[in-house]
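Below is one structure; the comments refer to it alone.
Here the complex is missing a single protein chain, while all its other protein chains stay put.
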Amino acid sequence: MSPSSSGSARKIAPATGKLGVLTVGLGAVSSTLIAGVELAKRGMAAPIGSLAQMGTIRLGKRTENRSPLIKDFVPLARLEDIEWGAWDPFPDDAYVAAQRAGVLEGPRHIEAISDTLRAIRPMKAAFDREYVKNINADNTIGTISKRAMLNAIREDIHRFRDEKKVDRMVMIWCASTEKFIEPGPAHRDLASFEKAIDANDPTIAPSMLYAYAAILEGIPFANGAPNLAVDTPVLRDLATQKGVAISGKDFKTGQTMVKTVIAPMLKARMLGLSGWYSTNILGNRDGEVLDDPENFKTKEESKLGVLEHILQPEKYPELYGNVFHKVRINYYPPRGDNKEGWDNIDIFGWLGYPMQIKVDFLCRDSILAAPDLVLFSDLAQRAGLGGIQEWLSFYYKSPQVAEGLYPEHDLFIQLTKLKNTLRWMMGEEQITHLGREYYDEV
Amino acid sequence: MSPSSSGSARKIAPATGKLGVLTVGLGAVSSTLIAGVELAKRGMAAPIGSLAQMGTIRLGKRTENRSPLIKDFVPLARLEDIEWGAWDPFPDDAYVAAQRAGVLEGPRHIEAISDTLRAIRPMKAAFDREYVKNINADNTIGTISKRAMLNAIREDIHRFRDEKKVDRMVMIWCASTEKFIEPGPAHRDLASFEKAIDANDPTIAPSMLYAYAAILEGIPFANGAPNLAVDTPVLRDLATQKGVAISGKDFKTGQTMVKTVIAPMLKARMLGLSGWYSTNILGNRDGEVLDDPENFKTKEESKLGVLEHILQPEKYPELYGNVFHKVRINYYPPRGDNKEGWDNIDIFGWLGYPMQIKVDFLCRDSILAAPDLVLFSDLAQRAGLGGIQEWLSFYYKSPQVAEGLYPEHDLFIQLTKLKNTLRWMMGEEQITHLGREYYDEV
Amino acid sequence: MSPSSSGSARKIAPATGKLGVLTVGLGAVSSTLIAGVELAKRGMAAPIGSLAQMGTIRLGKRTENRSPLIKDFVPLARLEDIEWGAWDPFPDDAYVAAQRAGVLEGPRHIEAISDTLRAIRPMKAAFDREYVKNINADNTIGTISKRAMLNAIREDIHRFRDEKKVDRMVMIWCASTEKFIEPGPAHRDLASFEKAIDANDPTIAPSMLYAYAAILEGIPFANGAPNLAVDTPVLRDLATQKGVAISGKDFKTGQTMVKTVIAPMLKARMLGLSGWYSTNILGNRDGEVLDDPENFKTKEESKLGVLEHILQPEKYPELYGNVFHKVRINYYPPRGDNKEGWDNIDIFGWLGYPMQIKVDFLCRDSILAAPDLVLFSDLAQRAGLGGIQEWLSFYYKSPQVAEGLYPEHDLFIQLTKLKNTLRWMMGEEQITHLGREYYDEV
Partner (left out) sequence: MSPSSSGSARKIAPATGKLGVLTVGLGAVSSTLIAGVELAKRGMAAPIGSLAQMGTIRLGKRTENRSPLIKDFVPLARLEDIEWGAWDPFPDDAYVAAQRAGVLEGPRHIEAISDTLRAIRPMKAAFDREYVKNINADNTIGTISKRAMLNAIREDIHRFRDEKKVDRMVMIWCASTEKFIEPGPAHRDLASFEKAIDANDPTIAPSMLYAYAAILEGIPFANGAPNLAVDTPVLRDLATQKGVAISGKDFKTGQTMVKTVIAPMLKARMLGLSGWYSTNILGNRDGEVLDDPENFKTKEESKLGVLEHILQPEKYPELYGNVFHKVRINYYPPRGDNKEGWDNIDIFGWLGYPMQIKVDFLCRDSILAAPDLVLFSDLAQRAGLGGIQEWLSFYYKSPQVAEGLYPEHDLFIQLTKLKNTLRWMMGEEQITHLGREYYDEV
């Protein structure tokens, strides 16, 4: 054992056999993820944007020069072992979905793996237009009872497991943002939840049925959208109890990712903030769905929460007690999947003098396409860490945390948490950046 | 002692008596700093932008809710105890300097403390136009020998100490960027350095004489410009030997501050970088000095180094092996002291698809006006921590580090280092953000 | 007569006596206008932004070097002869209004003329909250019948004329945007209009009553907001019949001004346009009023029309047949009166390749504060040009034009029209920029 190891490593089951990845939604995000992983498997592209695949982790002192790749340090599943399954209300296979999404260059990144993509055909979705008005599609199991939907999802899972002969699974929500729902009585405990399902209670959204099915089947669940899904007391408790890894809501990409580094910068330097105006233009199906005010509200809540938690206005009323924060999303078809976020940030410094920062991000949703949550959720599960994985906060606009805790939104605190968790899993010393040893007198 | 304290606190001498602050240069930065501190003393303004004055520090677990103000946690000098001294080649007192700088609103922030400002008159500067061509001024001790300059500086220090009856001092370089000089034979050891002074060696710049004088007098030295000053083997060794706190070069403000949070964001997410173009327009004396290519070179080196250290191209050749990084500064009088930095950042994500981030920062130099380096350098000295203070990297474009170490440029690693150092000084537990205790099974 | 004069000058009554300027609204715009004119009168500020005051006009050939100031070329009223009157639902005088607006620097631009400003007290407004929900104020004549409102406005005009002993008047709407109303049966002819007034028809807005009163009293009317006001068949006809000058709706400032030069540039070069997204943040009372969707709709229509008329999609379907144009206004208090407009423009060039232009305008409403419409409307009236003044299109987002004509929105066509109209008035030759005379063979 390395001289700087401080503790004993956690026992982690090996990543043997195949890992089934079930995506809810087979649109731009999923097809980009799938194509990228398949290209990476064949050595035709580097998995850029994947901390799990390309990132290194420093171990020990700076002078030890120990920085292995994360994937060589912790026992992750190999990309080669991934098998894909998907649900979608549109019947397009992954090949057609990728073509329509317009994210990838056809000849280089779609045609090259066309057979694989064509073979991924979506199962009929447990979809209800009541929750996503702007989508009109019919590869669905119809408007049957919520109980029947739940059962259908579970049967799909069983069939997928048997057909693909997978050893373990992860479910990942890559579908639309549902209309806004607040946690209510139906989400309190298992009895109420079960009763609400039977009563076709409108506060039971499809995303909750998918999440519930996943937990019942012992499958880690990662939620790419701001829908409640697994983020209710009942499912949090159930996941903990059953040892199923869950982690958060709404993948943190473009604008919010930048927000979670600029806001910590302001706070680090104790610069005040008077206003933050964020606007987005995007022209893909996401933009179309979010053009509906009910669905936008769900997204808005997720996007707005970030600043308050980072800036802690209750601790710094002079600096952050009066922040005007506004987030806008506009459906703007000319740019397709290439969204753009523009932020204007009004800050103040020494003696209150105002300054302004403007950030224009010509982004792509593809940056979130990395398979990290799949790989890390599977790792957590094998390491016996059920329930909430706060160390995966790094990937979410709305991370889940233990009751009574505030979430950490600062991207760098999240990264520290992630890496120190990996070190802890493997029995390596925590990094604190204190570094007195380089200076202390003999 | 708190239950979460992990070790014993360091012994720190109390901050009794007056603290003399000697600024080299009495221009926009110093006059803004002085005015701000004087206004804060009188309760007429909050010390916004000062981590030392307004920041809090979390102690123990998140659930303990212990987050005192830093200034209540560690024994800093009080602003009330600060006495000012300054050198400048222009004879303007702090009142006139503040007026000319055009940074502060006259009636509210200058007139209100005019008597104090008028009383701060610059001592004659040890100035040599050979090192700063675009400045033509005559409140200097003339072009005498370098040895005579050194002696004059030391005499000024003695006179200041006696007149103001200060207990301790800190020297802070707020003057111009000197022309580019690389560390050479003259800076290797004390013998060569002394010999070079006697020989009027051109590689001995005035900033080195000020730094040398400070160390000989046992005074911590902080360097706001990218000049070598204290950053040579001879002075690093001497400072360590004499127990004098030194820390880095070139205050990190506007554009570079943003760079040191955006670059870590890219790396955190393993997003590639192909190019980064940074341009600045500023119209103050700084801009005028940097319009000279020899002086700009000094600044450029300081600004360019940042990215390489953060991104570690040697570890991530696919992502950062081919970065085109360009930094430009343009003298642009219409905006005066209100500089603007514009950055274009070309990145790439999943499968190599390009994205762009543009940052426009309408900044002011005043954001760096905080007295933190004065207060923390004095603290370090009283805590018996001589030599390089790597924990103050947070404030510099070019932090100093122990030989054999790479500098940390990531703003958030720097902040962690700073805060964990304060915790260590006071015998509090290190924060690692691991946080297993909130989740672990009983 | 000049050798290059081509026709006989129009007969224009001289600008004798005083010119009364009645502003509907005494808020940010009016108080800035008034203060600026009063400061200019006293030689304390240049009337920057006023074509009428500072602009020159080229006469004859380029080689003749005849470019007098416009105010020396046509017989405009002198600023010295202006007398102010105003209505406002808030009781603040012009001094208080200017203070609250936060546009002007107090000591230099308000205190210096405080007596004059204090003496301008608003008459009670003919205000109806039904049309502007977000304003709650009580310096009004109450919710009396529309007929009584009309009469009250006319009586105010009479009283103002008699008290101030003005020779001529101009009325200018500087008040809020009213809720959206489409021209309907009530606005067709005088009989219907009169009947609708008596019936308190909700499609008769206060702005129409002010406009009607102005025309009945023979006073030119200029409309700074997008409200219908004078832009209905009945009032257009009446103005023509009575020889009263009217001109358009909604002053063209910040973002739309830029739009009317960028769009003509695209068209001049035959560059295609696929999308134009415009967003605004502003924090003054205007922003507050426009936060209400009904009022925003009025503004939106005015802002959207511009592109279509300039680009003529029916003529250029390949270039402009499929433009996605979106305009957003967001109430954003941190910036007060200093609004900011951000535009993203997606264009395409040779072979259809896409390009992008982004414009960020840190603007102030003060740029529209110029008295040009007052001076030119008065001139038109004295020149016997009643009815629609298409040559004043230059100042409006929605210029008025003769029936059967499309409006010209291109700022440069508008400027040519304005200047050639002045040349025509004075019997000078039209400028065509043909300029063959400089090249033609003898």
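Note that the chains are named A, B and C in the order they appear, and that numbering of residues resets to 1 at the start of each chain.
Basically, a contact is a pair of C-beta atoms (placed from the backbone, for glycine too) under 8 Å apart; a residue touches a chain by one contact, two chains touch by 3 or more.
Keep in mind that what you see is a predicted model, and the values were worked out from it rather than measured.
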| item | value |
| --- | --- |
| Touch criterion as defined above, residue of C:P14, C:G43 or C:G404 at the omitted chain | C:G404 |
| From C:S207, C:N223, C:S377 or C:T416, residue that would touch the chain that is not displayed | C:T416 |
| Which residue of C:A9, C:V96 or C:L271 touches the chain not shown here | C:L271 |
| Option touching the unshown chain, where C:D128, C:D286 or C:E390 are the choices | C:E390 |
| Touch residues of chain C, complete complex, unshown partner | 32, 35-36, 39, 45-51, 53-56, 62-63, 67, 103-104, 109, 257-258, 261-262, 264-265, 268-272, 315-316, 318-319, 348-353, 355-364, 366-370, 385, 387-388, 390, 394, 401-402, 404-406, 408, 410-413, 415-417, 420-421, 424, 430-436, 438-439 |
| Hidden partner chain, residues of chain B it touches | 274-275, 277, 279, 281, 324, 326, 328, 330, 332-335, 340, 342, 344, 346, 358, 360 |
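Here, only the chains that are shown with their structure count from here on.
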| item | value |
| --- | --- |
| Chain located farthest away, centre of chain B as origin (C-alpha) | C |
| Chain pair bearing the highest count of C-beta contacts | A-B |
| Centroid distance [mean C-alpha coordinates] between chain C and chain B, Å | 52 |
| Chain B, residues touching no fewer than two other chains | 360 |
